[in-house]
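Here the complex is missing a single protein chain, while all its other protein chains stay put.
Chain lettering (A, B and C) follows the sequence in which the chains are written, and residue indices restart at 1 in each chain.
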């Protein structure tokens, strides 16, 4: 489903590459943890799949199609199939919690009635029922993060890309969110999570891809956060 | 050093209180973890000490002085003695990493030479040597978070208030940062950390204050993240 | 874009307008000021143009006749000329009376009546356009019986130059004002977009199409432009009609009469409205475009 072929990424103005030759295959229905120290290139890899940034060299394929060759309208269609959780949340400040989550469905042209039902369900699943009408600035850190997760899962995406989705969430809620991701994965959605939550990674025994200084140093089928 | 007396905080426009009657005493040189589920009121408590927000009722004392009674210039002086790590980083986007950290010293009127030396040291301590001239937008999530920590510790503050300082940092770095906080604490600085990093809390055996729905439910001298 | 999306866009525009009501008001205010100046200037130009034409129309050719001339022949000669608007005959007696009046009737010209009258008969000729005066004067000179065809040579030269000169000033100033207004509007909207740059990029990441993002900005721009323009039109219109009424009451000078020809005024109003609305919409579009690259 997602194929990364010998991708290198050197950000403008930096000498060292954030990714220096990475190849990775992710099949439909996979559940993958991306782990590695801070600055290893996890977010960079996710941004490449999402085409927030372009690779310096190498190729990224989504469903067999080269992401670099997509026309704008095709790119939008691909993005509509991806549920993205940003490391820095990226909520729309001018919109309420409900509107933020609903926006992911509005761009798909869903009917207001369907939107209302699905948004309520998503908010409930992340434990935010009752916060519908708050603005993001009036939420706690963990609450904002969960709005981002709700926005990603509400549209039943083909793929979920989640960048550090539990960094501001407590232990209990983190566990529940991981169960949520597992649930969604069971229904066929591919899930890719970059995370530092070693306990959850170790507990779930999923595929683990470990990055270090821009290189893949480990790729295990039922892996753990680290070898200790 | 810090005394919170029967403080209640109800945010404008919300019915439930974020804090509903909290009293807490923190002595000079204490090392305190604030724990509790997302939305329990940890950030609210830290913001009150810092006077980013005012309590709805009750009082906050800093060094025996009522924070509510401070004149603007006195408030600034108090804040200059506090090293604050924000949950959402709050870096100055227009400044480089070096300038961001240096700013905490510039407001104290330090000499350029002293500033250069101390900023370099602080950046090294959080593992960011070499990133001095990057702008925050060109850093990874964990790197940004560590800039925030460097900015808090660079001025040798009386108190460090850290709100979820390791949410975006990997396991290894988190441990090192906690050791750093312990180090600073040993030299006499009071440290207050709101966190969800249960493993680190459990490993350090420090004072733990647990919040839940705006109330203190536990305050233990050598406590753990939770009772399990 | 299906009907759900369209409905969403419209609702969103409405919400966005209300959430940014302060910014919208300020921009509308700036548009109003710019357009009020433009409108005031257009009115001034129209009035100055009319005043010039009024003054021009008073420049006439004095055709002095020989005592022996055949008035009828001269009359036919004048009728035959193209560019002559009208003419009147002024007999030597009328001429003397006019002259006496111009001296304030205080100087006794009693010795000059009848046979002693030193003035000749004359025709006073009005011409359709000032710049024709010199040509026509020369042609009239050739009509038999005409002693001389005289006109304010200096005044005609002056008027021709002032008219050309005013036209230049009008075109240059008008262009500058319009450019300035557009520049202001684009800047303000760009700043407003700049503050929402992040929001726009997030929307793109969520798969929103360009039109989906543009729509609320476009509506916002149009509403800003339109509100500002209506305010400007009202202000300018009110001020102008008060001024016009005042000027008509005072009858300051024959050439200082305000233009009240409604079609002219309405076309100025229409220009303002169209300009403002287009400015707002276009300004928004231009400003948003930059942030719409995938």
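By our rule, a contact is a pair of C-beta atoms (placed from the backbone, for glycine too) under 8 Å apart; a residue touches a chain by one contact, two chains touch by 3 or more.
As the structure is a prediction and not an experimental result, all values here were calculated from the model.
Peer 1: Please work out which displayed chains the absent chain touches and list them by label.
Peer 2: Those shown chains that the absent chain touches are B, C.
Peer 1: Using the touch definition from the top, which of C:49, C:120 or C:237 touches the missing chain?
Peer 2: Only one of C:49, C:120 or C:237 touches the chain omitted from view, namely C:120.
Peer 1: Identify the residue among B:32, B:60 or B:104 that touches the chain left out of the display.
Peer 2: B:104
Peer 1: Quick one: which of B:10, B:75, B:158 or B:215 touches the chain that's been left out?
Peer 2: B:75
Peer 1: Which chain C residues would touch the chain omitted from the figure, given the whole complex?
Peer 2: 23, 26, 29-30, 33, 37, 64, 104, 106-112, 116, 118-120, 147-148, 150, 158, 161-162, 165, 177, 180, 183-184, 187-188, 191-192, 194-195, 250, 252-253, 256
Peer 1: By the contact definition given up top, give the residues of chain B that touch the hidden chain.
Peer 2: Touch set of chain B with respect to the missing chain: 50-52, 72-73, 75-77, 79-80, 82, 84, 86, 90-94, 103-104, 106-112, 151.
The rule is short, and it goes like this: only the chains that are shown with their structure count from here on.
Peer 1: If you average the Cα atoms of each chain, whose average lands nearest the overall Cα average?
Peer 2: Of all chains shown, the one whose C-alpha centre lies nearest the global C-alpha mean is A.
Peer 1: Could you work out which chain's C-alpha centre is the most distant one from the centre of chain B?
Peer 2: Chain centre farthest from chain B's centre: C.
Peer 1: Centroid from C-alpha atoms only, then distance chain A to chain B, rounded to Å. What do you get?
Peer 2: Averaging C-alpha atoms per chain gives centres 28 Å apart.
Peer 1: I'd like to verify one number: the distance from the centre of chain B to the centre of chain C, where each centre is the average of its C-alpha atoms, in whole angstrom.
Peer 2: Here chain B and chain C have centroids separated by 67 Å.
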